[in-house]
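Heads up, one of the protein chains got dropped from this complex, but the rest are sitting where they should.
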Amino acid sequence: MGDIIFHVLLLVVLGVFFKESLLIDMERTTDPIGPAGFPQGIMIITIVLTVISLFQTIRKRKAEPAADTPHKPNELTKEFIGLLASIILFVLLVDTLGFIVAFILFTFGLLLLLGERKYGKMAGISVAVSFGFALLFGNLLSVPLPRGVEILKLLSYYLY
Amino acid sequence: MKRKAVVFAALALTLALGVVGCGQQSTGSGESAIDYPKQPIEMVVPFGEGSASDTFARKFAEMLSKETGQPVQPVNKDGSGGLVGMMHAYQQKNDGYTILEITPSHVIADVLGKSKNVKLMENFDPLIRVQSDIYVLSVPSGSSIADFDDLLKQGKEKEISFAGVSPGGLDDLTLNAIADAAGIKIKFIPYKSGSEVKAAVLGGEVDVYLDKMISAISFIKDGKVKPIVVLNDERITKIDEMKDVPTTVEKGVNVTIGSWRGFAVKKDTPEEVRQYLVDKMKAVYETEEYKQFAEQNLADLVEGYQDPEQFRKEWQDQYEIFDKISTQIGLK
């Protein structure tokens, strides 16, 4: 079933893109194809192929309904969703908290999510990895990691 | 303006007291009245690592660090012809701890209205212009175009193809300005990078090579390409190979667009801070080390320095030219 939903979603996305491609400004076109021609051609092929693939999938499902049941793990577990949620939280908070604090919380949360329960060890790993990454990327590789606000910003200058 | 200065002074005083309160850092230096800079300064480079603008900014940042005594950290925010970097600088506080490197692409972004949320000329104040570069048109050796007059003649009969980078950018607009002033038919062939432009020219895929002096000069010296005109009002006499190359102005084509690099800060940065930065940057510009760097990079063919007033005028002048051209060619 998921397979079919995925196909339909693909078609929807392609539809949106195709509609958007009709709005491309062609006024300054200098070449015979123009800015919209190439993507439109590619999208038409893709849409046709996706429809074909959709029918193949449906037919296969009808032909052997058992094929769908062989055990496939369900991904809507707390780990799967929790992992995505923690990345989102990290990105939302990192500009305020700065890299170090946000990353310590993030790594600690991840370990917790993935079933670790030795809190001391987890804290140790999180802190070590965060400082390690900050030194490696922020300091050695001069990647401008987010610094956070106010006092966190000032403190971060001591590290990277 | 005056009220702002007062507010700032009060703010500075509080901060200063705070620092004294901590009892650690107060040195009571009488050298400057303002308490700036006391933390590292970010220099936003709106281009990718390793680009010519990036190499320049990094070198300048390093020298500026020596002048100010605080690290000046280059931060690359690449994307959308400099817009992403400008947006980033705009989102920071106007406390002078964020400096933005700028080039004509930012003026062009203003002209074309690429972003509704941020505009160089409305949201930023100029510091100084540091480098300036002249455009030169060349043809591959063995080309059927003999010189600029020949180009004008042939261009009236058929379309001439020109190689450059970024459609809708400085190369494109400059070229169209020439075509407009000289009344010739042109076709702009855009490439992804300067290296590909050079390869295409040497391989003979296009008729005319449009590039900045800095990057064209080694091919000119080697005789691989022949310069036919420089977009300037006077000839370049510092280089032997360029002495006999005519200028657009003497040929009656009044187009003298050039590229440049400079710096700006967000609008309403405290006047004292801005002045401080202008002074320090000027000091860097005048060091022997910078002169040597500019000489090696051939960035000293024309005077690069402009003070904030002149620099702002340069923005406005270019804005008007680009505005006219982009309306004509349907970019806008």
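Note that the chains take the letters A and B in the order they are written out, and that residue 1 is the start of every chain.
As a working rule, contacts are C-beta pairs under 8 Å (C-beta built on N, C-alpha and C of every residue); 3 or more make two chains touch, one makes a residue touch a chain.
Quick note on the criterion: contacts and distances are computed from a predicted model.
The protein name that UniProt records for the chain not on display, among "Metal-sulfur cluster assembly factor", "C4-dicarboxylate ABC transporter permease", "Glycolate oxidase subunit GlcD" or "Copper-containing nitrite reductase", is "C4-dicarboxylate ABC transporter permease". Annotation: of B:153, B:221 or B:238, B:221 touches the absent chain (contact as defined above).
Per the touch definition above, the residue from A:43, A:101, A:127 or A:152 contacting the chain not shown is A:43.
Think of the hidden chain as still there; on chain A it touches residues 2-3, 6, 10, 14, 17, 20-21, 24-36, 38-39, 42-43, 45-46, 49-50, 52-53, 56, 72-75, 77-80, 83-84, 87-88, 90-91, 94-95, 103, 106-107, 110-111, 114-116, 125, 129, 133, 136-137, 141-146. Annotation for chain B: contacts to the undisplayed chain at residues 48-50, 52, 54-55, 58-59, 62, 75-81, 83-84, 87-88, 114-115, 117, 161, 166-169, 172, 187, 189-193, 195-196, 198-200, 202-206, 217-219, 221-222, 224, 293, 296-297, 331.
Just so we're on the same page, only the chains that are shown with their structure count from here on.
Chain A and chain B have CA centres that are 36 Å apart. The part of chain A that touches chain B in the complex is made up of residues 27-28, 30, 142, 144, 154, 157.
On the chain B side of its complex with chain A, the touching residues are 39-40, 42, 73, 75-76, 168, 187-188, 329-331.
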